[in-house]
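Every protein chain except one is present and positioned as in the full complex.
Chain nomenclature is as follows: A and B, assigned in order of appearance, with residue numbering initiated at 1 for each chain independently.
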Amino acid sequence: MTPLLEVRGVSKRFGGLLAVSNVSFNLNRGEILGLIGPNGAGKTTLFNVVNGVYGQIEEGSISFDGHDITGISPHKVVHLGLARTHQIVQPLNDMSVLDNVTVGACFGREYLSLSAARAVARQVLEQVGMESRASLVARSLTIAGKKRLEVARALAANPKLLLLDEVLAGLNPTEIAQMIELVRSIRDRGVSVFMIEHLMQAVMNLSDRIVVLSFGQKLAEGPPEKVARDPLVIEAYLGDPNIAERLMEKN
Amino acid sequence: MIDGLLVGSVYGLAAMGLSLIWGVMNVINLTHGAMIALGMFGMYLLFSAISTNPYILLLPVIGAGLILGIVVYWVAIHWVIGRPMLMSLLSTFAVNMMIIGIGTAVWSTSPYNVNFNLAGITVGSYTFTGNHIAAATAAVIIALSLETFLQRTRLGKAIRAVSDNREAAELMGISSTVVLAVAFGIGIALAVASGALVSTLFPFTILSGAVYQLKSFVVTVLAGLGKPLGALVAGVLLGLLEGVVTPFIAASWIPLIEFTLFVVVLVAFPRGIFGKVAA
Partner (left out) sequence: MILRRPSFWLILIVSASFIYLPLRGQNVPLREDLILVAVAIILASNLNLMIGYTGYVNFGHIVFYGLGGYIGLYLTTVRGWNLVLAALTAGVAVSFLALLFGLGILRLRGAYFALATIGVLQAVQAFVMNFDPWGRSTGMYLSFTSYQPWGGATRALWIDYYLIIGIMALSLILSLGIKISKFGLGLFAIRENEDAAAVLGVNTTLFKAIIYSVSAFLPAVAGALMFFKNGMIDPFVAFEFMLSLEGIVMLMLGGQGSVTGAALGAGMYEWLRSFLLTSPKLSDFQLVIAGGLLLVVVLFAPGGLIGWVYRLVPRSRGVIE
């Protein structure tokens, strides 16, 4: 099986700063791939590159589901089946929760009609447990609600791959547990997941494999146990060599 | 041509007011034109009352402008600062309408004049109008004073800090409201000053401000934001362009050239030809 996402030698420069430097990795169908690294490592930048937000990039190529998506516009990549959420939530504030998700459904992988999209939106809201809040204005949601809305919106596009950018940040422990469940259920329905996370416990337990970035470069790629014991990763990010044991213990 | 340079420095002064406000608080001040007109009439009134050198009268006029600016800030700007830009566009425009409305009622649309003529300087076969030279000099002095104020004084630095990053500035203990009010006041004072200077150069009506407002937009866009001195230079360039082009092309083509240039620069150089982008 060809990987769903293939990133080859990708670099992105901002003026004098090389935010992402010669990064290559694969994401396989049906897997949850974690992306970790210290702040400023270039994780969100990498997402933005994959997503097409920056347009053309300096070097490298990205292939999604067999299509070359290097430098493609963001709206086109959604039609190919790649959806994302943002680190800082971007709700369509003055629109209702239902309308927000309907937008996702309308302009997603299938170009649905308005009524069909609304039906899909309701289904997705049920799937994420927000159907009771469908008519609320997005602006009025709590941060957890907004994060969940962001995920629902992306799901409504019927993606093959979902990019989650720090979807657990700002949530309390209960909300975190709920969100982790949601991510698992998403994968169980056949959507691959690529997630940026700082919450080590969550990412170690959720991910099938992990990519580690630091200062724009890839330090390691592999299953959580292997990555957590990698000396480079420990030095750059984890700090404690025994952390791996402690993290892998808990479930 | 030199004339164009001189008049251009007044354009630049006007534009500085617009650019400062835009750069500091991301507000496009649509009262700009009305304030320029008020400057013209302010000078006229003072000059009619006290017939001294108008360049001295400039000082109280600027002072009045500063106070007026702070008042307008409180009325129209303060409440809409966080909101979408359309709101401040409309609130300043509303104030503009009110000022022009009152002004028209008081002064009608008849032309007025400030009759003061400085002797010119003759070099070779060219005579440089005294008024133009004085206006340009005044403009440059005011511009340099502003730059010094921004760079050297505490309040000036506070203004620059707020312009860069309002939240950070507030965390540092700078009262952004006071700073914004003062910055707005200065912006208005600059507009008023340029109007006052223009009144010594050309006849004017209550509606004349609009023409200079449009020129200020062109200049501000050319210069980019946040660099008042850049606005001055761009203003001079515009004046130069006008001066050079006028003998060759019918005057009626000039607005077309200016506005086309304006749109092209907006689209092609979002940062202006020199400056940086505002928030």
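Just so it is clear, a residue touches a chain if its C-beta (ideal position, glycine included) is under 8 Å from a C-beta of that chain, and two chains touch if they have at least 3 such contacts.
These numbers come from a predicted model, not from an experiment.
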{"item": "Among B:Thr104, B:Gln151 or B:Ser175, the residue in touch with the chain that has been omitted", "value": "B:Thr104"}
{"item": "Candidate in contact with the missing chain, chosen from B:Met35, B:Ala143 or B:Val221", "value": "B:Val221"}
{"item": "Option from B:Leu13, B:Ala76 or B:Val114 whose C-beta touches the chain left out", "value": "B:Ala76"}
{"item": "Selected from A:Val20, A:Cys106, A:Val167 or A:Leu219 as touching the chain missing from the view", "value": "A:Cys106"}
{"item": "Residue among A:Met95, A:Ala119 or A:Ile234 that touches the chain left out of view", "value": "A:Met95"}
{"item": "Contact footprint on chain B, counting only the chain that is left out", "value": "28, 75-76, 79-80, 83, 85-87, 89-91, 93-98, 100-102, 104-105, 214, 217, 221, 250, 252-253, 255-256, 259-260, 262-263, 266-267, 270"}
{"item": "Interface with the unshown chain - residue positions in chain A", "value": "51, 53, 73-75, 78-79, 83-84, 86, 90-95, 99, 102-104, 106-108, 113-114, 117, 153, 157"}
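Basically, only the chains that are shown with their structure count from here on.
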{"item": "Distance from the mean Cα position of chain B to that of chain A, given in whole angstrom", "value": "49"}
